[in-house]
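Taking it in order: structure first as structure tokens, then the write-up.
Chains shown are a subset, placed as in the full complex.
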Amino acid sequence: MPIKAVVWGENVHEQTNAAVRDLYPLTMHGTIAAALNQDKGIEATTATLQEPEHGLSEKRLAATDVLLWWGHAAHGEVKDEIVERVQKRVWEGMGLIVLHSGHYSKIFKRLMGTPCSLKWREAGERERVWAINRGHPIAQGIGECLEIGETEMYGEPFAVPEPMETVFVSWYEGGEVFRSGLTYQRGAGRIFYFSPGHETYPIYHNEGVQQVLRNAVHWARNPAPAWSGITNAPNVPTDKAKEKIVQKGLRLHADGDKGLS
Amino acid sequence: MPIKAVVWGENVHEQTNAAVRDLYPLTMHGTIAAALNQDKGIEATTATLQEPEHGLSEKRLAATDVLLWWGHAAHGEVKDEIVERVQKRVWEGMGLIVLHSGHYSKIFKRLMGTPCSLKWREAGERERVWAINRGHPIAQGIGECLEIGETEMYGEPFAVPEPMETVFVSWYEGGEVFRSGLTYQRGAGRIFYFSPGHETYPIYHNEGVQQVLRNAVHWARNPAPAWSGITNAPNVPTDKAKEKIVQKGLRLHADGDKGLS
Amino acid sequence: MPIKAVVWGENVHEQTNAAVRDLYPLTMHGTIAAALNQDKGIEATTATLQEPEHGLSEKRLAATDVLLWWGHAAHGEVKDEIVERVQKRVWEGMGLIVLHSGHYSKIFKRLMGTPCSLKWREAGERERVWAINRGHPIAQGIGECLEIGETEMYGEPFAVPEPMETVFVSWYEGGEVFRSGLTYQRGAGRIFYFSPGHETYPIYHNEGVQQVLRNAVHWARNPAPAWSGITNAPNVPTDKAKEKIVQKGLRLHADGDKGLS
């Protein structure tokens, strides 16, 4: 059964900026979804900010294996309620791939617990994305590095937690470096941040970038059943303990209390 | 110069529950502060939920090296504005020690990005806190394990990210285990979660537990200057690049724009 | 195509101890291979210390996706040359699953770089293996914990590096704890250490233990092509640099030197 991927786009610059529209006539999220669908093992659709519930209903998220997130101009317009819903699905096991300026999205900042800040420059300079974890599933098929002719520079320090794995590190013509591919796990959900991508450059038309995204969808998918109770803090009553124990000492809670924690 | 530690307590059960008051006549936060002050290298004071700004003004936090956090019954009463202030100080370099039921505090959940859920049982059973990272500064002076005669069981799965280091793992009479001492780093701030502790047991009078807390204050302190710009995402103009580069391609931003990210 | 797994056994106690032979008439490695072969996606065979090259020729290792390692009485008899060969294959991408007393095998100690020491007791006590990373592929299908009626206790501190992931933590009747399921990555190879298992207990007949091993084989397999050059340190000549640069300064090496590093 193919992996169900949803490419979420805020869909703002595609509507308001002619240059972006010319570069991405299918929109950016549409372009990415088409690239994913070249892989028979992936079934990708799109969702946007402007749809009801931003296109991310409970039902749709429950049927999504991996969500890709593009946002830039409208992070603040994403409703907190939907962000919390997405976060819960990640904890339950849905994969999440955060793209470029999505470093400042509500969902990424909530999952990281850090500012997710960085330096930037829009000069159309050259970027070289080095695969430093050469045997990683996400780095397959692209050789030792990806060359991107015109890019937006994203520079360190990138204020994120230490990753589970550093897959890519980027070199920039202007002299900076950036950890451009990082993996995390939060609850049962796998997260991949990938920095290349920008509205005014043809980066999502780049074959190597598309390959990375297809690889990442496969990597991020957790086939285990959803960990549905992950937000609960259940009480284990004394008479249900694995080992026989005797109730002792003072208590805050009476039998059957729901408990504070 | 001694380390400035602030022990924050929600101060609820101490006021409403006679058993807790009997056990902790100094309050829990007061008891912990007194234990820290036995170390000449630490200068500990207290703050509580009921004070203006919960006792955590900008000025006071700026002068705090390490904050210890006790909360249980009133997590929801802590104002979001103060939580955000504390989180920012952690990113800048303030150490944070989260105690027992603080696993469900707003500040810990925000820094972890996960549910921080667990299982629990209040049966007064025996807990043995094993030092598994024997050479770690936090584990010094307590031998191979701490014995706690009466404890609240906290059981796995503990829904937190993989830690930087697992310092302690606990065994419970009723058959469960728990990663009872975990370290994290978020921005420039070091975080230590320590699970032993409960209102109705004399755990914070335990000499070994007090030693762990003193050790943790020393470990959590980052003597570096505060990383004050950590939440900023500065633009590096093309003519300020470290290497000489030439502006190319399309741009979203005009010169001097503040930028979206 | 099924995953090619090889279960390596030192095959000593099966030959010298009647009790072990009665418990494992197929030998331990044979029992484990049979358990793996219940999964159509795995094709498991065995190899032993007594075979030429310990059954691990270059050719066989090159065709192996995942190696499982059982050793206890004869770690010292494993030839260094074969250990180095196995280590290189792990770096290139072969998965490795280290079983129980294999913590003290040459291959595990070399890959970890630490003593891999622990405490132990052979009292036939009860062990409860808690799945603490509940959404992990290796923990699927076994519920919240495995109960093992009679076990050898392995106790912390377990002198290994911080793992990539802690999947299982064990509770013992006698009062100890142990991180019983740990993952690592070394080069392109994934490593899983799993502590349950002992010659004189029927642990490898336990259905849950067998499920964990099948899961682990799937997890440890890296389908990427072997990273065959991982031990090389190639020179990149100045005229082959990605960016045009000019040779400057003094040099230790003349053009075409093989180099010291």
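Every chain is named by a letter (A, B and C) in the order it is written, and numbering of its residues begins at 1.
Just so we're on the same page, a contact is a pair of C-beta atoms (placed from the backbone, for glycine too) under 8 Å apart; a residue touches a chain by one contact, two chains touch by 3 or more.
Nothing here was measured: the structure is a model prediction, and the numbers come from that model.
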| item | value |
| --- | --- |
| Homomeric assembly size (copies in this file), of which only 3 appear in place | 4 |
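Please note the rule applied: only the chains that are shown with their structure count from here on.
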| item | value |
| --- | --- |
| Relative to subunit C, chain with the most remote C-alpha centre | B |
| Turn needed to bring subunit B onto subunit C - CA fit, degrees, nearest 5 | 180 |
| Chain centroid nearest the full-protein CA centroid | A |
| Interface composition of copies subunit A and subunit B: same or different, split at half | same |
| Chain centre separation in whole Å, for subunit C relative to subunit B (CA means) | 36 |
| Centre-to-centre distance between subunit B and subunit A (centres being mean Cα positions), rounded to whole Å | 27 |
| Junction residues of subunit C, two or more chains touched | 128, 134, 164-165 |
| Complex contacts: residues of subunit C adjacent to subunit B | 128, 130-134, 155-158, 162, 164-166, 169-172, 175-177, 179 |
| Residue ranges of subunit B touching subunit A (in the complex, touch as defined) | 13, 17, 19, 23, 72-73, 87, 91, 101, 103-104, 110-115, 117-125, 150, 153, 155, 159, 161-162, 164, 173-176, 184-187, 198-201, 230-238, 241-243, 245-253, 259-261 |
| Interface residues, subunit C side, partner subunit A - complex | 92-93, 128, 134-137, 140, 145, 164-165, 185, 187-189, 222-224, 227, 230, 242 |
